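Note sheet for the following structure.
In this view, the complex is presented without one of its protein chains, the others remaining in place.
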Amino acid sequence: MSKMQTLVEKPKEQLKRNKLVIICSKGSLDMAYPPLMLATTAAAMGMQVDLYFTFWGMNMITKKTIDSLKIPPVGNPALPMPNILGMLPGMSSMVTSMMKKNMKKIKMPSIREMIATAKEGGVKFHACSPSMNMMGLQKEDLIPEVDDIIGAATYLELASEDAITLFI
Amino acid sequence: MSKMQTLVEKPKEQLKRNKLVIICSKGSLDMAYPPLMLATTAAAMGMQVDLYFTFWGMNMITKKTIDSLKIPPVGNPALPMPNILGMLPGMSSMVTSMMKKNMKKIKMPSIREMIATAKEGGVKFHACSPSMNMMGLQKEDLIPEVDDIIGAATYLELASEDAITLFI
Partner (left out) sequence: MSKMQTLVEKPKEQLKRNKLVIICSKGSLDMAYPPLMLATTAAAMGMQVDLYFTFWGMNMITKKTIDSLKIPPVGNPALPMPNILGMLPGMSSMVTSMMKKNMKKIKMPSIREMIATAKEGGVKFHACSPSMNMMGLQKEDLIPEVDDIIGAATYLELASEDAITLFI
């Protein structure tokens, strides 16, 4: 939480738009951080925040997967590594544990910690119902922080209320 | 279409913003579904929907590629598979056919079917002219559902009309 507070440089009393609605569609560790950092910061600024988890983003709110999100070492040209090395088994875990170590060093909270902070701040967590069907997931497979299971229509209603919208 | 209808939980008479403009930039099967599911749902809710296809997203509206969109098995850490296995030739098709089978089981329409539904619902399909240049594509290479070939300026005009905007 201390990290989160440093992110809020200048809290605003009044924003022209005070809603943030993010679709979280990725199941990798690197793309799990951006929505949660934006959500916790926005909540700290008094914004109303809704996260809609869909496709691979379901991994962020599924009990079995939340603690084992990984960074793809292959197909990620931003990592200084030839593709053939990225292929070796265990290489994904090595890159992931390197990133996790770095994040610990700068006191970046874990995904679970960020979800807890977001929840305390009033961020709403929505699971996508067609994605649950597709992946054969039940309500009890999801972390308890999930508020409800909704479809695209409800997402669109939220987004239509003059929200800042992002697809991550 | 029956699937689409179940997505619309509570059709709204009046939304604060009733436009949706999505940039479709990905050429993989998993990232082809989200824009089409949002577009068909939004159209069913009476929203005006514009899809702007650019970069790899051109695969979704190109005759040669539309029926062979694939899921990347490597570099997708959400799939439970060591990278070295994802590397074997044919593995991408295996993962893809697994996902297609799952989708059939839950009666998820194919990309072609979703495009037909979207088109019926009034969704506009725009191809990106610089992308066509870059990929050496001609108008006759595109599926007939494409309404026109436009540039970034026209996209920005559409987006500026108080639309919900997403980059997928």
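Letters A and B mark the chains in the order given here, with residues in each chain numbered from 1 onward.
Convention: a residue touches a chain if its C-beta (ideal position, glycine included) is under 8 Å from a C-beta of that chain, and two chains touch if they have at least 3 such contacts.
Owing to the predicted nature of the structure, the values given are computational and were not obtained by experimental measurement.
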Check your understanding: Pick from B:I23, B:A39, B:M114 or B:A127: which residue touches the chain that isn't shown?
Key -> B:I23
Point to revise | chain B, residues in touch with the chain not shown (by the definition above) | key: 23, 25-29, 54-56, 59, 65, 69-76, 86-92, 130, 133-134, 136, 150-157, 159-163, 165-167
Practice item. Would you write out the residues of chain A that touch the absent chain, in ascending order? Key: 3, 6-12, 15-18, 20, 30-31, 33-34, 37-38, 41-42, 44-45, 47, 72, 74-78, 82-84, 87, 102-103, 106, 108, 164-168
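The rule is short, and it goes like this: only the chains that are shown with their structure count from here on.
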Practice item. Provide the C-alpha centroid distance between chain A and chain B, rounded to the nearest whole angstrom. Key: 22
